[in-house]
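This is the structure I want to talk about, given as structure tokens.
Missing here is one protein chain; the remaining ones are kept as they sit in the complex.
Take a look at chain A:
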Amino acid sequence: MRNVTALPNSPIRPFKTGIAFEAFTQGGEHGTMSQVMAPPWLDVLDETIGACVTHRRPDLEARLREKRAQQLDPKLRVLVVGESKQGKSQLVNALLNAPVCAVGDDITTTVPTFVQHADTPSAALVRNASAGGSIFHTPTERIAVPIDQVTKQAAAQHVVRAEIGIPRALLDSGLVLIDTPGVGDTRSAHTASTFATLMQADAVLLVSDATGELTSAEMTLLKKVMEACPNVTVVVTKIDLVPSWRHVVERNRALLARAGIRAKLIPVSSALRLRAAKTGDQRLNTESGFPELVTCVQSDIVASADLLARRAVAVVASSALTQLVTPLREELTTHDSSHTVATISTLQEAQRRVDELRRRSARWQNVLNDEMADLISDVEYDLRDRTRKILREVDKTYDEADPAIGWDKFEQWLEDNLNEAATTNFAWLMERAEWVAAKVARNFPVYREDLIPGSVLPDDLLEPASKLEKPKIEPFSMPQKLFTGLRGSYGGVLMFGLVTSLAGMPLINVISLGAGALFGGKSILDESDQRLKRRQAAAKAAAQRHVDDFFMKFSKDVRDSGRHIQRSLRNHFSTLAEELQETLLESARSAKRAVQDDQTERERRMREGRKELDRLVTLYKRVQALGGPAMELTA
């Protein structure tokens, strides 16, 4: 397309593509150029950028735009990469026959150094104007420095790159040699800056010295480089040092072939070349291997810039397209099967849950009924047990005590005891009721915050039962005592009077009177004893009645509250169940609708997706046709 050598020192350098273009701004619309004779790769690249925009991938877009700008830039960037201490800087120096890059025994190159043509030798450091910014897209400033000071000053912070210009015929055509810091160094910043520069490279010289064959780390590096820039030449340096360098070169060729990497391999010796330049020894120059390298740079890189551009674009565009196609294809297959499957399975799930709910609501109802029945009988038993204990206590007391004395105290005691029994019993009822509620909640099909009702208890409980009736107490008054005494003494007097009258004594005598008194006293005692018994019996009966009353009343209350609790729990849970069922039915209905809607929507989207995929694949094929590694991509 063009002949670079024909344009030696022309002020207007040729574009890599041979086209003229107006101001091309990175952020602007692509296509602001008047295309005189757009090379095929530009169309394809622009179309790929368009595809990235449609698919909302600004990252890929930015990358492609960068590549586009770089390809339109007339400069040809040749990156020199490799592990540290392989002789990269020295290689650049030897290529140019000038000590532009500092070389040293320890790690020397710390920032990428761009060496390009200039009419007078000059150098500058480019550094981030704002400290701490990233390498990309931050304002930079240029500081002019003497060439021999570049490396020393480049070690300062925030220096992004060094730029050196020297007048050399090799660089005349717009060639830029970029010396980079070694990869795999312990200082990862160096490696990072090398990889950042890699994105801008049109061609790469990978440097490995002849003291050893390519290591696995170097092979990894080579593959990584190939992904970003396919135009790689492997340069084996320091062949002057190694007697067996031919063997190493052979091994390296074999390694490359085994890895399937088509890259030229050129053995050189920078030391010999520099020496030859000093002495003007042509034979030594030939021996150094550099003539071959220079020819390679000129013919394979400079002269075939268009091919390089096509290849580079092919690699970058196809990687971008692959990234676009993959999610699209995935989406299509999802539409095909898994999306529908998903909606259908949603529907099935909803139906399953409705069934489940029905099945389990029977369960919780059973649990509620059983538990409440148990609860009521347990509580009643407990109450009966407690009242019986109280009655037994009452019996024991009134076997001995006289109710006539301290009835009030007794009444108080009885009242207290019954109250306590009732309270305990009722507390137990409440506890059990809450436990039942929790158990029912556990058996409820789903868990919810408000599953356990706040209160299940009726509030009108514990009305006091009827007052204890005071039993009828018959006091034993004095006249009664007198009368009883007289009645008893009458029999005694008469009995003994008759017996003693046989002995000739009068009916009323000392003996009969004494006996009368004795009999009278006894009958009074008997009478009072009987009366006590009667009173005790009366008291017991009264207590019994009272407790019975209490039991009747309270057990009724307990049973009522039990039923009340049961009812309110049932109401509570059935409301919840109904709500739940409604929700589930709704989701099942919507799932059913979704399945129906999906059919039509899916078909439409499928059609569109297929069309888009076809478009991308066609584009991909065109990209491939530009000349890159052959990769298979099918719809």
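Some observations on this one:
Keep in mind that, in the parts below, a contact is a pair of C-beta atoms (placed from the backbone, for glycine too) under 8 Å apart; a residue touches a chain by one contact, two chains touch by 3 or more; residues count from 1.
Criterion: contacts and distances are computed from a predicted model.
With the options "GTPase", "Amino acid/amide ABC transporter ATP-binding protein 2, HAAT family", "Phosphate transport system permease protein" or "3-methyl-2-oxobutanoate dehydrogenase (2-methylpropanoyl-transferring)" in hand, the undepicted chain maps to the protein name "GTPase" (source: UniProt). Interface note for the absent chain: among A:S84, A:S318 or A:Q536, the touching residue is A:S84. Note on the undisplayed chain: of the listed residues A:N97, A:S122, A:Q153 or A:T211, the one touching it is A:T211. Of A:I107, A:A124, A:C296 or A:V617, it is A:I107 that touches the chain left out of the display. In the full complex, chain A touches the omitted chain through residues 83-85, 87, 90, 104-107, 182, 184-186, 209, 211-213, 215, 217, 238-243, 245, 269-272, 275, 284, 287.
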